[in-house]
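Let's look at chain A:
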Amino acid sequence: MSLMEDLRYGVEDLLRTERLPHVWCPGCGIGITLNAFLRAVLRRKIDPNKLVVVSGIGCTGRAAGYVNVDSFHTTHGRAIPFAIGIKFARPELTVVVFSGDGDLFAIGGNHFVNAARRNHSILVIAVNNFTYGMTGGQHGPTTPTGAYTTTTPYGNPDRPFNIPHLAISLGAPYVARWTTYHVNQLQNSIYKALGMKGFRLIEVISQCPTVYGRRNSMRTPLSMMEYFEKNSIVKNDASFEEMELKYNEKIVVGEFRVAKDIPTYEERYDEVIRRAKNAD
Partner candidate 1 sequence: MRIEIKFGGLGGQGIITMGFIFANAAAIYDGKECVFTQDYSAEARGGASTSEVIISDEKIDYPHVTKADYLVVMSQSAYRDYIDKLRNNGVLIIDSDMVKIEEEEKRKVYGIPATKIAENLGNTIVANIVMLGFFTGITKMLKKESVMNAIRDRVPKKFWDLNEKAFNRGYSHAMHME
Partner candidate 2 sequence: MKSGYYFWSGDIAAAEGAIAAGCRFYAGYPITPSSEIAERMALRLPQIGGKFIQMEDEIGSIAAIIGASWTGERAMTATSGPGISLMNENIGLAIMMEAPIVVVNAMRGDPSTGLPTLIGQGDLMQARYGSHGSYEIIVLYPNSIQETFDLMMDAFNMAEKYRVPVMYLIDALLAHMFERVYVPPEEEIERKIIRRKVPNKVPSRPFEPDDDLVPPMPLIGQGHKIHATGLTHDERGYPNLTPKAQEKLVRRLNEKIIKHEREIWKVEEYKTEDADKIIVSFGGESRAVRNAVNSARKNGKKVGMLRLITLWPFPHEFIKKYTADFYVAELNYGQMYHKVREYADGNNVKLIAKMGGEIHTPNEILKEIGGV
């Protein structure tokens, strides 16, 4: 069998196939992202019994329900602190947060900021589809200024997060952005991140034709993918301005930060334990 076939069959083992079909719309990008993640897990040869996936609420939040490993579908915004509880209690586990932009950066923003600052050793795969899909397409913390959503009928007055820059500013040792068009780069990026430690963030720009694309002249999954294809530029040393996402403009993708040997929270706490035990 070819590597591709190996990966395909292997991926099925990592899915709760009895739960399929999934809830995601035809053409949704979350499945592509999940596939890339699972293939990266296979290539890393991570023991599925030592892998934990934690999601919050929303379309992406349903991912935890389909992966055939210990998986938790938590409350809105709370995937990261829930995952921290697991990782801190059992540092030997690989803990991945797989959730959406609204979940991670709006309602869960404070947890994201502080977890990255403390450098917990978790991988965060953040699917950014520019909108709240599950609730019908309201604007979120990543919706580009000017975009049309059900709660920005006159165009979005908000400015969106510059997510990679935010993560870098917090000291996250691995920060990357890809789109669902870049399946191989995305998979390689996840593969690489799984081999690192510390707080790792991968932002995945993903299409939501159902509630976002159709209000922003990209009615079909294909038209959104074409937008990603035509407008993406790979630039690893992108500046703040270049990382910013503007309505229907360029999308700068790449590996924006790769820093090794930054002590994680869990490692620093080992030192706390050592000191406490030697205290008296």
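Please note the rule applied: a residue touches a chain if its C-beta (ideal position, glycine included) is under 8 Å from a C-beta of that chain, and two chains touch if they have at least 3 such contacts; residues count from 1.
Candidate selection criterion: all candidates are chains of the complex that A comes from, given by their letters.
As the structure is a prediction and not an experimental result, all values here were calculated from the model.
Peer 1: Given the candidates 1 or 2, tell me which one touches chain A in this complex.
Peer 2: So the chain touching chain A in this assembly is 2.
Peer 1: Which part of chain A faces candidate 2 closely enough to touch in the complex?
Peer 2: 16, 19, 48-50, 52, 54, 64-65, 68-75, 77-78, 80-86, 88-90, 92-93, 110-111, 113-114, 265, 269, 272-273, 275-277, 279
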